[in-house]
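Heads up: the structure comes next, in C-alpha cells.
Note that one protein chain of the assembly has been removed; the remaining protein chains are unaltered in position.
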Amino acid sequence: MIGLTHYLVLTGILFSIGLVGVMRRTNLLMLFFSTEILLNAVNIGFVAVSKFYGDLSGQMFAFFIIAVAASEVAVGLGLLILWYKRNGSVDLNSLQMMRG
Amino acid sequence: MEHILSLLVFFPAMAGLLGFLVVKESIRAYGICVSAIEFVLSLILWMGFDTSNPGYQFVEFFPFVPSYGMNYYLGVDGISLFLIILSTFITMIALIGLSIEKEIKNLVITVLFLEMTMVGVFVILDVVWFYAFWELSLIPMLYIIGAWGSANRMYAAIKFFLYTFSGSVLMLVGILYMGYLYHDATGIWSFALPDWYALQVPFDAQLWLFGAFFIGFAIKVPMFPFHTWLPYAHGQAPTIGSVILAAVLLKMGSYGFVRFSLPLFPDASVYFLIPVAIICVIMVIYAAMIAYAQEDMKQVIAYSSISHMGIVILGTFAMNGEGITGSIFLMLSHGIVSGALFMLVGVIYDRRHTKMMKDFGGLASVMPNFATIYGIMLMASVGLPLTVGFVGEFLSLAGFYRINWVMTLLAGTGIILGAVYMLVLYKKSFFGEVVHVENKTLKDLNAKELSALIPLVALVAILGVYPKPILTTIDASVEKMLVLMDQKALQDTTKELLMKANTIGGNH
Amino acid sequence: MENYLYTALFAPLASSLFVALFAARPKMLFTGIVASLLIAVSMICSFVLLVDVNTYGPLHVTMMDWIAAGNLEIPFGFVVDEVSVIMMVTVTLVSTIVHIYSIGYMDHDKSFNRFFSYLSAFVFSMMILVMSDNFVGLFIGWEGVGLCSWLLIGFWYHKHSASWAANEAFIMNRIADLGMLMGLFLIYWNVGSFQYDDVFAAAPELPVGIVVTIGIFLFIGAMGKSAQFPLHTWLADAMEGPTPVSALIHAATMVTAGVYLVIRAGELYSLIPHVGFAIASLGAFVAVFAASMALVNNDLKRIIAYSTLSQLGYMFVAAGLGAYWIALFHLMTHAFFKSLLFLGAGNVMHAMHDELNIKKMGGLYGSMKATAILMSVASVALAGIYPFAGFFSKDKILEVAFNEGAYGLWLALFIGAGLTAFYSFRLVMLVFFGEKEHVKYGIHPHDAQPFVIYALLPLGLLAIVAGFFEPTFEAFVTRLVSEYHIHIPHATEYLLIAATLGIALSGIGFAVYKYKRGGFSKSLEEKACYRLLSNQYYIPKLYERCIMQPFTVLSKFVWQKIDMKVVDFTVDIIAKCIYSSGQEARKIQSGNLSDMLRWMIVGMLVLLAFAIIYSAMM
Partner (left out) sequence: MLEPISIDIAGLNLQALLPMAILTIGALALICVDLAVKGLNRSFLTMITILFIVLDFGAVIGYKGDVRGFFDVLLVDGISLIAQVIILVASALFLPLSMSHRHFREFKMAEFYALFMFMIVGFQCMVTSDNLILIFIGLETSSLALYTLIALHNRAKAFEAAIKYFTMGALAAGFYGMSALIFYALTGSVEIHQIEQVLQERHFQPLVGILAATIFMVAALGFKLSLVPSHTWTPDVYEGSSAPLAGYMSIVPKIAGFVVAMRLFEMLVASGVVWLEYVLYAAVVLTMTLANITALVQEDVKRMLAFSSISHAGSMMAAILIGTTQANTALFVYWIFFLFTNLGAFTMLWIVRHRENLWDERYQHPYTKFSGLVKIMPMTATIMGIFMFALAGMPPFSVFWGKLYLISAAINSEYIGLAIVIAINSAVAVYYYMKLVVYMFLHEPVTIDARLYATNASTSLKVIVGFAAIVTIFSIAFVEPLLEVITHYVASSGF
C-alpha cells in the first residue's frame, strides 16, 4: 500500500533533484526546468497531504502553484529569448556583466 | 527675553540660509555682522541672567514627541552660560580673522551653521536633541577641514568624522538605555535632562552607562588613547577650523562630563575616578612630551590642547566646587588661548605657507607685535598668574589635590612640560637670528588680524585679573550639582568621597 | 597711607605699561627717564611706608576679590609690615638705581624702550611678591618675576645662548614652582585659606607631618627661585642677560625671594626645626659649593653670580636656623653690595666691549678709577671686612650657626668666608690691576658716563654704612618675626669674629699676593680638581646628558613610535581591517548566477542541518 510517507519521500527526492539541478546546471533552460521540478515536488506533497487530511485547501494550493509555474515559465522563457537574441547563448556564464 | 535661547540657536542658521543670497564679495562682512549680532545676543543673555539663581533660566519647553518624551527643551545655567558666550565670541573672532579667499561664501555659511550646532549643544536640555546637535556639529567641521585644509585634508577630515561619530553612536545607545531606565522607574518617557537628574540609577547600570557616555565624550575631548584624530584634524584644518575646533568643539566633550556623567552617575563617576584620573595624567604628560618633539608649530599647539584638556577633565573629576568650577573656567580659558594661538599660527602660515619651526627663527625682530601677542598667549597657555590660564589650572589642580595628591603632582608636571615645549617653540621660531631670507621681509600684523587678536589679548588679561564674576556664577550651579550628586549617591563610598572632597581639613 | 601703598605698588606697573607703548619704537630717552622717575616715586612711597610702619605698625589692605570657587576665596590683599616694608625699600632702592644706571648702560641698544618696560614690570612683580598678604598673591609675584626674568635674560634674543638661558631659568623655576603649588594646595586643604594670618594661626593646630610636608614643598619653591642646589645651574647661565638685569634680578631681588618666603613663613618653619636645619645644611653646602666654583671661573659675571649663590646659602643658613631677622638683614646688605658689584662689572664690560673673560683684562684701574673703587668697596663688603656692611650680617650668621651648636655648618660657612674673600679679590686683582692684557685686543677702555657713576654712589655708601643700622634693624624687624638670641659668651664671640675676620683678610691677602705676581701657574689648570671646578662639577653636563637628552629622545620615541606606530596605528588598522574585510566580502558577489543560487541553497541547507542537530539535542 502506498501511503502518505511514500508521497512525502517522493516529494523530498524530487525537491532534492531540483535543488541539485539548480546548483549544477549552467544552461538557463535546464535551470528553469529544475525550478519547475521544485514546484512540482511541492505539488505532489500538497495533493498527498490534502488527501490525507481530507481538506481541500492543499489541492487548491497545488492548482495555484501549477498556474503560477505556468506564468513563471512564460516570463522566464520570454527573458531567456531576449537574452538569447542579444548574446546568442543561454549559458549562465555569459551573465556576468555585473559583479563585485 | 523669553525666547532668547531659541533665537541664539537658530539666528545663525537663519542667517546662514539667507547668506546664500548675499554676493561673494560681501559675504565676509555679512558673516562678521551676523556673528557680532549673535555675540551681542549672548551678552544680553548674560545681562539678563540672574546670578543668584543656580538653576536653569530662560527655560523654553515645547513637547515635540510627547508620546516618546522628546521635547524641545532649552535652558541655561551657570555651567553653560559662558560656554555659549565663548562659542559666539570665538566664532566672531574667527570670522574677523578669516583670511581665506577661495569659496568664501560656502565657508562663511558653513561656519554659521556650525555656530548653530555649537550653541545648540550648550543650551539644549533634551538629551536626544543634545545628541542631534552634537552629531550635526561634525558635518560643517568635516566640510571645513576637508575643503579648505592643506594637502592631507581628506584623510584628516574623514578620520575626524568617523572617529567622533563612532564614539557617539555608543553614547546614543547609552542615552536610550537611560531613557528606558527612566521609563522603567516612572512609567513616563522622558529625555529631559532635569527629569533624569531626579532619577537614581542602579549602580550596575551606572557603570555601563558611564562607560557608554565616556566613550562619546572621551573621543571628543579627546582623551588618551582616543586622541589621534586631533593632531591630523588640526594639522590639516584651515585656521578658522582649528580655532573653532580647539576653542569650542573640544569643550563639548568636557562639558558632557560635567553635564551628564557626574550628576547622572555619581557612583560610577566616583568608582571610575581613579582610572579616569590616570588617563588624565597620562594625557597631560604624554601629550606634553609629544608636543615637545614636534617640528610643526601647529602640531605643538594641537598636542598642547590634549595636555590641557587632561587637566580640565582632572578638575572635573575632583568632585568639588574648586575643581569643577576651575575646570569649566579652564575650558573657557583654553578656548580663548588655544583659539588665539591657532589664529597666530594662521597669521604666519598665510605669510610663509609653512608651519615648520625650522623655517622661522628671529621673527621677534621682524614682526614685533606678532611676537608680543604670541608671547602673551604663550604665557597664558603655560598658566602664568594674572593671565586667564592660571585661574582654571590652579583651581582644577587644587581641587583634585583633595582626591589624590600624587596624581595632582604628576599632572602638575604639565605646567613644567608645558613651559618646556612652549618656550622651545618660541625660541625656535621667534628668537635667534633671521636665517631665512624670506623671513626678512615679513609684514607685521595687519589691521584685520589685530582686530581679531586684540580682543583675545584683552580677555586674557581681564579674566586673569578679575575672574570672580564668572567664577561665582559657575560655582553656584556647580554647588547645586554637587548637592544633587550627594543626594543621589547610592553608595556610602560615594557619599564619603563627596564629603571629603568638599570639606577643609581632616585626615588624608 | 593706603594711597602710598598703592602708589608704591602700581607706579612700576604704570611705568611698564607706559613704556610698553613705545616698545617697538627706536630708542627714546624719555622712556628711561619716566621709568626711573616712576620707580623713584615707588621708592619714596616705600620709604614713607617704612616710617609709617615704624610709627603706626603694619598696614593691611584688601584691594578686591580675585578668585572664588567652592570654599576657596583669594583676594588681592596687600600687607605692609616690618618684613615686607624692608623688602620694598630694598627692592625699590636698588631698582631705582638700576633704572638710572640702565639709561647709561643701554644707551646704544636699539631695544632701549622695551628694556625699561620689562624692567619696570619686574619691579611690579617683585612688589606684588613681597606685599601680598596671602600665599597665592605671593605666587603671582613669584611667577611674575619668573616671567620678567625670562624676558630679561633673553633680552638679546638673537643670541642663541641668551634665549637658551632664559628658557632654562624659566623651566627650572617652574619645576620648583610645582613644588610650591603643591605646598599651597596642602595649605588650602588643611587651613581653608591662603591668608598668612589664617595659615600661621592654624599651623600650630595642624599635625606635624602636614606642617613638615608644607614646609618641604614651600622650600622646594624657594630652592628654584633662589637657585639652591640642585636647581642652581640657571643662575650662572642667566648672566647672558644685560648686566643691570643681573644686578637687579639675579643678585639683589628676585633670587632672594626664596629667602623672603622662608622668612615670611617663619612661623611655620619654627614649628618644624628639623626641616629648618635641613634648609640650613643645604644653605651651608651651597655656600661652599658655589664659592668653590667661583674660585676658578674666568667669566666676570659668572664669578659674581656664584658669589650670589654662595651668599644665598648664607641667608638660608640663618633662615633655616630660625634667625629670620639676620637672614633678612643679610639679604638687604647683600642686595646693596652685590648689585653694586654687578653694576660695576657692567661698567667694565662696556669698557671692554662686552668682553667677559677676566684673564683678558687687567690694569683697568688706570682708566676707570671710579668703577674700580666702587667695585673694591663692594668686594670688601662681600668679603665681610669691618666696618663694611657685609661684615655685620655675615658674621652674625656664623654666630648663629655656632650658637645652634651646628659646628659643621659653622665650619662650612667659615671656609666659605675665606673662599669668598679670595675670589672677590682675585677678580678685583685680575680686572683692575696687574698686566694690561686687553691692550693685546686693541681695546681702549674708558669709564662710564658720570651720571652712571653718581647713580652708583648711594649703593657704595650703603655697602659701607648699612651694617651700622643693625640694632635698629633688629628692633624693627623682630616686632614681626621671632627674635633670635645668641647665647655665646662674649669672649667666644670676639674670638669667632676675629677668626672670621682673619680668614677673610688672609683670603684677600692671598689673592692680592698671588695675583700681584701673575697668578697661578698654567699647570694648575690641568689638574683634575681645577677641571672639576671650572666645569661646575660637571653638573650642567650631567643635566644635559641625563635629563635633557633622554627627554628629547624619549619624546621623539613617544611621538614616532608610540603615538604614531601604536596608538594611531591601532586606530587605522581597525579601519583598514573593516575596509579590507569589505574587499573580501565583495568576492561573494561574483556575479555568477550559479554561485548566487548556491549561496542561497547552501545557506538554507546549513540552517537545516543545524535545525536537525538542534532538534536531536532537544
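Going by the order they are written in, the chains are A, B and C; count residues from 1 in each one.
We adopt the following convention: contacts are C-beta pairs under 8 Å (C-beta built on N, C-alpha and C of every residue); 3 or more make two chains touch, one makes a residue touch a chain.
Quantities reported herein were computed from a predicted structural model and do not represent experimental measurements.
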Who does the absent chain touch among those shown?
A, B, C
Using the touch definition up top, pick the residue from B:59, B:173, B:207 or B:356 that touches the left-out chain.
B:173
Out of B:79, B:141 or B:157, the sole contact with the unshown chain comes from B:157
For subunit C, residues in touch with the removed chain
578-579, 581-583, 585-586, 588-589, 591, 593, 595-597, 599-604, 607-608, 610-612, 614-616, 618
Where the unshown chain meets subunit B, residue by residue
64-68, 70, 103, 106, 128-129, 131-132, 135-136, 139, 142-143, 146-147, 153-154, 157-158, 161-162, 165-166, 169-170, 172-173, 176-177, 179-180, 183
On subunit A, residues whose C-beta touches the chain left out of the figure
8, 11, 15, 18, 22, 28, 31-32, 35, 38-39, 41-43, 45-46, 49-50, 53-58, 60-61, 64-65, 68, 71-72, 75-76, 78-80, 82-83, 86-87, 95, 97-100
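We take it that only the chains that are shown with their structure count from here on.
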Line, ring, star, complete or other: which one describes how these chains touch?
line
Interchain centroid distance [CA atoms averaged], subunit A/subunit B, Å
65
Distance from the mean Cα position of subunit C to that of subunit A, given in whole angstrom:
96
Using Cα averages as centroids, what's the distance between subunit B and subunit C in whole Å?
36
Residue list for subunit A, restricted to those that touch at least two other chains:
none
Counting only residues that touch at least 2 other chains, which ones in subunit C make the list?
none
Which part of subunit C faces subunit A closely enough to touch in the complex?
586, 589-594, 597-598, 601
Of subunit B, residues touching subunit C in the complex
159, 162-163, 224-225, 227-229, 286, 289-290, 292-294, 320-323, 325-326, 329, 362, 364-365, 368-369, 372, 379, 382, 384-386, 390-391, 394-395, 397-399, 401-402, 405, 408-409, 412-413, 415-416, 419-420, 423-424, 427, 430-433, 465-468, 471-472, 474-475, 478-479, 502, 504-505
Listed in rising order, the residues of subunit A that touch subunit C in the complex are 19, 22-23, 25-26, 31, 92-93, 95-100
